[in-house]
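Contents: one structure, followed by commentary.
A protein chain is absent from this complex, but the other protein chains hold their places.
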Amino acid sequence: MSMSAEIRDSAGALPALEEESGRDPRSDRFVFSWWHLVLFPLAFLMLIPMIWMIITSLQTLNETRHFPPILVPSSIQWQNYTEVLQRAPFARWFLNTLVVTVVVVAGNLLFCSLAGYAFARIKFFGRDVVFILVLATLMIPFQVIMIPTFIIVRKLGLIDTLGALIVPNLAGAFGIFLLRQFFRSLPIELEEAARIDGASRLGVLFKIVLPLSGPVLATVAVITFLWTWNDFLWPLITIYNPDNMTLQLGLTTFQGAHQTNTHLLMAANVMSVIPVLFLFFVAQRFFIRGIATSGLKG
Amino acid sequence: MPGLTFDRVSKEFPGGTVAVRDLSLAIADGEFMIFVGPSGCGKTTALRMVAGLEKITSGTISIGDRVINDDSPRDRDIAMVFQNYALYPHMTVYKNLAFGLKERKMPKDEIAIRVNGVSSMLGIDDLLTRRPAQLSGGQRQRVAMGRALVREPAAFLLDEPLSNLDAKLRVQVRGDLKRLHQRLGITTVYVTHDQVEAMTMGDRVAVLKDGLLQQVDSPRNMYDRPANLFVAGFIGSPPMNLLRAEARGGVASAGDLSLPIADLPDGDVVLGLRPEHLRPATDGQPSMEFQVEVVEPLGDGVIVHGTVSGTLVTAPSGDDEVLPRLAGERAEITTKFEPTLRPSPGERMRLAIAAHHVHVFDGRTGDVIVAAGA
Partner (left out) sequence: MSVSVRRIMRSDHVAGWAFAFPAVALIVVFGIVPILWSALMSFQKTNLLSTPEWIGLDNYRALPKDPLFKTSMVHAFIYAALFVPLSVGGGLFAAVALNRHIRGIRFYRLAVFVPVVVSTIATSIMFLWLFDPNFGLANWLLGLVGLGPFGFFTSSDGALYSIIAMTVWGWIGFDAIIYLAALQGVPNELLEAAQLDGARSWSIFRNITLPLLGPATLFLVVFSTINAIQVFDEIYFLTKGGPGTATYVPVLYLFKLAFEQGIAGYAAAIAYVLLVAILILTVIQLWVGKRMVYYAS
């Protein structure tokens, strides 16, 4: 098997989002399929909350206070969006979330790669015990650890700073697990050849192994991004100052202050959802692969 | 009891690939028919059309008098053994065998009779409580056969059933299959890419290439009278030597050979010479100078590879297009001598070419012009 095929296979089976026209030559794609009658309502149900959110975000306040609901706004109120930006430090929240997420993703990629490689390829004292310990943390629900973690973070003086959101999440067992599995599936001869050629372990990791790990790194990045961006409970516990809030937390305070300004609330929500949706469309394969492989882990 | 008939059957896939072209073939009731050809020749597609797993683009397939084009697979009374066996992994062997009967609402005790009967015939009755994962390759193959047999179908389809077995098992199962067919007499279509299997097992063999039927005949006839260049080069091991020649005035010339052949039209031709028909020449016969290169002694003969002057034609054998093996203006040919004759490498000798053993093919179309005699 060629190298790339081996690596592709070891990254796990992936439900095909794209049609593979070679796969089922018998399928006749040009005949009407009764399945459309099932799929269309299903897709509609899945999308209607978002569609409705977008429509509402472009209405006036009066239009929202109308029953039956007005399905098509008489004019498009783009200024709802600018009004949201004025009424709340939305841009700030966005920036906070972005900073936290990017740093956490970068930290995970770096630290989990190092640790994953160590667990995969380096025999060191206590390796297996420590790995099991790491895996165990995957199964512990967050509420068990959140109180002591809060105390620790407070002792580190990070409460109400972005540091509280970043530091505890810089390395997670999920990334270590995925990367270790992947590294183990690579042919070890490559690394051995590089070491014989004089490369250090670090060099082997960064120059040989990581360049081959694109897909799994992308998967870890994308899943970590999603989880960090959407996290609510931890920021809720640790952040109080509106200037330091993340999007999810900020949305909550916005909703508290603007309960009846539905059109603004929807606009704010749309803005909070767009980055993740965009990332999803761009990196679909990795999201789906990440979700599917968490199934393998189970 | 029904036979199986193909009437101008074609299969075109969406996207334009034509897998089977205008296949017309009548399989007699109880006959063991083999479809053989290189990969991509359409043999598996043809088989799947009989099973109903591929839609027929044009033409009809009939069992007996009944056209089955529009019947779903379950209504065709056909059983199939898949190349990878397709055993239900989560069911025991018994349940695998019983599944089809259960689906057709057969009462439990009747099912038990049939399943036990078939499993003892195939020698798998001590495996009935096991799961496929616990079986060896040969055992799985027999379970797959059992699943097909237990339904007592009108026709029996096998898709390369021996290809996943190791060489020794293959020979044994080949014999088992033949014996089974003799005993049960079910119309059988058997697909393989291995021409040795085809020649040893079939009542008749159908050779396919690129979706077209090349020839259908008994193994003996196919060997002795190939209808075209492809069949000539495909059937027989070591393969037939195919030499370019020019025919003029009833004489075929290739290299240093001048061979008079009866009823030979003028033009470019290809001479087909089976290795076992090439013997050291005695005086007076038409012959070619032959330089020995490699000698392979077998038990029942000696294979000698060497060169003559001339140009080979390579009958395209499918996936690997072999480049003309030329050494300068020499062509490599293979002969098969009696075991007692053992030339040495480098030796020069003359090979006798007997006209009645030569197959002459049209240089352009590949069809046979002059068939070899007895």
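Some notes on this structure:
We just call them A and B in the order they show up, numbering each chain from 1.
Operating definition for what follows: a residue touches a chain if its C-beta (ideal position, glycine included) is under 8 Å from a C-beta of that chain, and two chains touch if they have at least 3 such contacts.
If you're wondering where the values come from, they're calculated on a predicted model, not measured in any experiment.
Only one of the listed residues, A:V84, A:A115 or A:L186, touches the absent chain: A:A115. For subunit B, the residues touching the chain absent from view are 51-53, 72-74, 76, 78-80, 82, 84, 86, 88-90, 99-100, 103-104, 133, 147, 151.
Residues of subunit A in contact with the chain left out of this view: 13-19, 23-24, 27, 29-30, 33, 35-36, 38-40, 42-43, 45-50, 52-53, 56, 64-69, 110-112, 114-115, 117-119, 122-125, 127, 130, 133-134, 137, 140-152, 167-173, 176, 201, 205, 226, 229-230, 232-233, 236-237, 248, 251-252, 255, 262, 265-266, 269, 272-273, 276-277, 279-281, 284, 287-288, 291-292, 295, 298.
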